[in-house]
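With one protein chain held back, the other chains of the complex are shown just where they sit.
Up next is chain A:
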Amino acid sequence: MRIYNFLSKKVGELTIKYSNLPESYIKRSYEQVYWKNPKGYPQYPAAQIARKNYRFTTNRPWTMQFGRQNERTTQRKKVFLEPIGEWMYFKGDRVEILVGRDKGKQGIVSQVIQERNWVIVEGLNTHLRVVGKDKSFPGITVQSEAPLLVTTGVKLVDPETLKATDVEWRYTEEGEKVRVSTNSGRIIPIPKAAQETVDYKSRELYMENPDKDTTAAVANKITFAPKLQTFEMDIMESMGIKEDRTPATTYWY
């Protein structure tokens, strides 16, 4: 149980949101449990043998690549993560790069990897990578973006001055939680692209699967009418099942 809680803390909230998968599925897809004591026997404690340390990279936890990177035999060095408090960076944010070759340039966040305090900025901080090199084929060179640390690598851009700024979370008078630039005091809205998941770009654009999904109209329809009945009584009444027998007194101990 202890190990389980420990694991669940590791995958970031935004990662789960982006995947659009149930949390339980993400857990069971990346977890490596080698042994679990059988349930329901008093002589066995609820113990399990599982991998404790996973290396989170740009490969998302539910993918096959993640599993391959965390094979049973591989053990990698511990990654130290700077505690950063509340997360500030979302997909679609405009950020300025503070380190590396593209220092001073501004770009759009294309990926957020919360497990490592990383963001990937579109088309910036890149390196060249040779793909598919063979004896007979020289390979194709592609540009790939390297992740940047949110603590030292990037800063959000103030929409007023268009310059890098520190940001903090505050509440508006309506009680809404917003990001506010400390330089100009302007609200930096969370971009629409932050809603994007693996399945859809934004919530409204989700295409219902007519075979499997309940349509929104049916799901939102209110059919509940309060009655002084238990669930079972109501179902029996609607199905015309009559039960007049009184149950014998029983004892709970």
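Simple rule for what comes next: a residue touches a chain if its C-beta (ideal position, glycine included) is under 8 Å from a C-beta of that chain, and two chains touch if they have at least 3 such contacts; residues count from 1.
Simple rule for what comes next: contacts and distances are computed from a predicted model.
Q: Any idea which of "Glucosamine-6-phosphate isomerase", "DNA-directed RNA polymerase III subunit", "Large ribosomal subunit protein uL29m" or "CTD kinase subunit beta" UniProt assigns to the chain that's been left out?
A: "Large ribosomal subunit protein uL29m"
Q: Touching residues of chain A against the unshown chain: what are they?
A: 20-22, 24-25, 28-29, 80, 82-85, 151, 199, 206, 208-209, 211-214, 219-225, 228-232, 234-235, 238, 248, 250-253
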